[in-house]
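Omission of a single protein chain aside, the complex is shown with its protein chains in their original locations.
The block that comes next holds chain A.
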Amino acid sequence: MALLEIKNLSVGFDTSTGQFMAVQGIDLSVDAREVLAIVGESGSGKSVAMLAVMGLLPKSATVTADSMTFDGHDMLKMTTKRKREIVGRDVAMIFQEPMASLNPCFTVGFQLEEVLRFHMKMDAKTRRRRAIELLQQVGIPTPEERLSSYPHQMSGGQCQRVMIAIAIACNPKLLIADEPTTALDVTIQKQILDLLVSLQAKYGMGLIMITHDMGVVAETADRVIVQYKGRKMEEADVLSLFESPKSPYTRALLSALPENATGDRLSTVADFMKNEAAISGAPS
């Protein structure tokens, strides 16, 4: 049985010009010990879909699905209270901007221990020990000293490591990483991706990696969902996706990569979709 299984997920937003469908009929499943990448350009509904799973969307959003189960629990029927227990403990999420997700007014140690207090009901001494251990696991040097640092006293890469420490604090079964390296330099990106994948393997977590970057997909995923304008264009194991992409949109994305350029010009997704629409009527 899959760890997370969603059938026919749709999310609409009430806007001044009527309802806007940000996610339209997505099926998705991820197993324990599996890395699923969701890739698509900005606005394709990647974040909204995951926020819907976490129950973190604003009131203007309408979420519908035929089914949504996590670890055997029916998430559609679950009470808000029960959901709040699970989210942050069994399912954890990290976001693109580590600086923005950490609270600038509190020390790293406080923020880490707060999660342990809320979800794990640990006493102060145990919390502190666990906090140090977690910072060690995410590769932060001299963790005892770091506990009393504020976010602005650390680099972007260090902040993202702290975010990861907070996310794995309660041994989640599923970790959702939403563009975790987009704001970072490539050398730091590499370290963070390696860290995420090694933690995923070590603890047998499911990992959903949201990204717009085909390189990140190639470096981390087992399986991939390609999303475009709220719809799923293709789902494949990572090698098949790069070796023999089925959907015209995936082919367009791959051929827009500068490293795949042939000759003087890059093919663009717009060109590709235009041609495709003329031939077969691609989704709009």
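Some points to look at:
To be clear about the criterion, a contact is a pair of C-beta atoms (placed from the backbone, for glycine too) under 8 Å apart; a residue touches a chain by one contact, two chains touch by 3 or more; residues count from 1.
As a convention for this text, contacts and distances are computed from a predicted model.
When the unshown chain is looked up in UniProt, the name that turns up among "Peptide ABC transporter ATP-binding protein", "Isoquinoline 1-oxidoreductase alpha subunit", "Sulfite reductase" or "Sulfurtransferase TusA family protein" is "Peptide ABC transporter ATP-binding protein". From the set A:Lys81, A:Lys121 or A:Arg265, the residue in touch with the chain omitted from the display is A:Arg265, counting the whole complex. The chain that is not drawn here is touched, among residues A:Ala32, A:Met120, A:Leu195 or A:Ala218, by A:Ala218. The residue touching the chain not shown here, chosen from A:Leu57, A:Leu116, A:Ile176 or A:Ala252, is A:Ala252. Counting over the whole complex, chain A has residues 41-42, 185-190, 201, 212-219, 238-239, 242-243, 252-253, 256-259, 261, 264-270 touching the chain that is not drawn.
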